[in-house]
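Just one protein chain is left out here, and the rest sit where they should.
Naming follows writing order (A and B), and every chain is counted from residue 1.
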Amino acid sequence: MPIYLYLDRRTFIHRLHPAVKILTIVGIFWSVYWVDNPISLLPIAVLLLAGAQLTRAWPNFYSLRWLFILVIFATTLTWIVFYRQGKPLVHLGPLFVSRASLEYGFGRGIKLAELLATSVLFLSTTKVEEFAFGLAEMGVPYRVGFAITLAFRLVPLFIDSALTVVQAQRLRGYDFDSGSLMTRVRRYVPVTVPVFMGALRKANNMAMALEARGFGYSARPTSYVHYEMRTVDVMMLLGVIVLAVAYFLIYYSGYGAIAPR
Amino acid sequence: MSELRSMWGNTRMVVLSAISAALYAAVLVPFKVVPLIPGVTELRPANAIPVVCSFLFGPAAAWGAAIGNMIGDFFGGVGPADIFGFFANIVYGYVPYKVWQVLARGQEPVIRSPATAVKYTVACLLASTFCADIVGWGENLLALRPFLMLGNAIVFNNMLAAMLLSPFLLAAIYPRVKAGHLLYEDVMPEQQGAAAWTAPLGLILLVVGVFGAWTAGNLISTGYWTPHALPASMTQPPYDRAIGIVVTPLVAVAVLGLGLM
Partner (left out) sequence: MKTALENHQRAEAGGAEAAPAVALEEVSFTYRSADRPALAGVRFSQRAGEMVGVMGAAGTGKSSLARCLNAIIPGFEHGRFEGLVRIHGRAVNGSRVCEMAPAVGMVFQDFEAQLFSTNVAHEVAFAMEQVGLAPHEIRARLGPALAAVGLAGFEDRDPTSLSGGEKQRLAIASVLAVQPSVIVLDEPTTDLDPEGRAEVFELIRKLRDRGLSLLIIEHETEEMRECDRIVVIRDGRIVAEGPPERILSDTRLLNESGIRPPGLNLVLDALGIEGYAANVDEAEALLRRALRVPARFEPEPDFAPLSPAQPQPAATQDTPLVEIDNLTHVYGGTVRALDSVSLRIDPGEFVAIIGQNGSGKTTLAKQIVGLLQPTAGRVMLAGRDRSTLGAAEAAAMVGYVFQNPDHQIFAGTVAQEVAFGPRNFGLPPDEIERRCDRVLKAVGLDAMRDKDPFLLGRGERQRLAVASVLVLQPRLLILDEPTTGLDYPQQRRIMDLIGELNRAGTAIVIITHTPWLVAEYARRAVLMRKGQKLFDGAVRDLFRHEELLATAAFRLPEVTALSRHFGMVALNAHELAQALRGAL
């Protein structure tokens, strides 16, 4: 089961400095934050689509297509209900729809989808180790980064173990699919307990193996992978700063807002 | 709260945080979730895991919950709330243990009497609500999703898992972890001093902050209360920035309370 999004390709975005990638995410999140109306969100959408093309990450977007559709649709609907300004087009009891509320809701939907797309691009182009390296460069302690890496490695192991447990209990007549919500929730016990205990049996061995490999020997271990800041990284960073400033200016000049009409 | 930092010095705790994270994510992925509000939140049996880990591993569970949530989001793409989701999950994995230390120090977190049931419920309710406050607050600060829906869905969602599933898991797992000397108090006995004299005060502040934030968020979100002291542009529906601003000091009070415990 492919559970990670990383795609092993060697595009220039893949090879960006991990810290630059993380800062790019921050920059896009920042830019998106300041504006509300769909038009002003459009340039970012174009940038992200170009990113998807450049990194050839389309398979990931394809496999997550329903998530994107759901996010845009559900968010739009929700905010239409909460945004009660402007001249109503429809006003039936609690239901209040105006042109402004449509714009506002749709803007929110696009916003969320853009943030999602940014993360998908990041994950499609960044290995866990690179992520940890990027975090370390930005001052996150080594051991926190290590715990993140280790957790990533353990997830597929535990999923495998959970699927095996489900099979084993099914053969002993265990039925996972019927009954009320409450009984169904409780049915997770015979599956979760073996997975949990198996994991905890490993905990001691893992800690022991870690220390036997010198974990703790130095507070700031060396790193054999090293990413140099290259020209392309600097350019990317400058681009992100320009984008961030531009979006703040859009907000400041009032173009990003929804006109209540 | 210093233990959230000092635990990283202990290899077993590092491993336990990675294992808590991986278990959380591993149960998130293969087990069916029941969507409550599509794209917003869903009934996740996995939400029982941080509560269970909290009573077992204390601070390691806090980091585990945060990292695990991050990994879980990675599978479907990170959402914008994840900076807040990270902190919300630290709280979700940390508060149950912390509250239990004040209310029922030295007792096993296994429900054996009405008194333990009440204490357990209080611990879980505080954790769930605090978690919801942070996500709801953050998302409103960013103006992403309405507090009314998001905040309450998270409380409901977390409590469901914590009340229906966690007690059974704890009853099955706690004695065995104890026998294996992997409880926080066995792994880091040096951390187990007497309760701080400020602990009861901290608990009171926590209760005030957590439920205050939740109440304020709901009242403003539904329009029952309008904080007129704020600029007029914020006191119009959907009130998202108003919520962000009003809830901030209350969340700060809750964090202060946690620090005193």
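Before moving on, here are some points about what is shown:
As a convention for this text, a contact is a pair of C-beta atoms (placed from the backbone, for glycine too) under 8 Å apart; a residue touches a chain by one contact, two chains touch by 3 or more.
Bear in mind the structure is a predicted one, so any value in this text is a computation, not a measurement.
Considering the full assembly, A:Thr149 is the residue among A:Thr24, A:Asn60 or A:Thr149 that touches the omitted chain. Only one of the listed residues, A:Gly93, A:Gly139 or A:Gly214, touches the absent chain: A:Gly214. Against the chain not shown here, chain B presents residues 11, 172, 175-176, 179, 181.
Although one chain is not drawn, its touching partners on chain A can still be listed: residues 127-129, 146, 149-150, 152-153, 156-157, 161, 164-165, 167-175, 189-191, 193-194, 197-198, 201-202, 205-218, 221-226.
Everything that follows uses one rule, which is that only the chains that are shown with their structure count from here on.
Note: centroid distance chain A to chain B, computed from Cα atoms, is 20 Å. Chain B meets chain A in the complex at residues 8, 11-12, 14-19, 21-23, 25-27, 29-31, 34, 37-40, 43, 45, 48-49, 52, 63-64, 67-68, 70-71, 73-80, 82, 142-146, 148-149, 160-161, 164-165, 168-169, 172-173, 176-177, 180, 182, 221, 236-238. Chain A makes touch with chain B in their complex at residues 3-5, 29, 32-33, 36, 64, 67, 70-71, 73-75, 78-79, 82-85, 108, 111-112, 115-117, 119-120, 122-123, 141, 143-144, 146-148, 150-152, 154-155, 157-159, 161-163, 181-182, 185-186, 188-189, 192-193, 195-197, 199-200, 202-204, 206-207, 210-211, 215-216.
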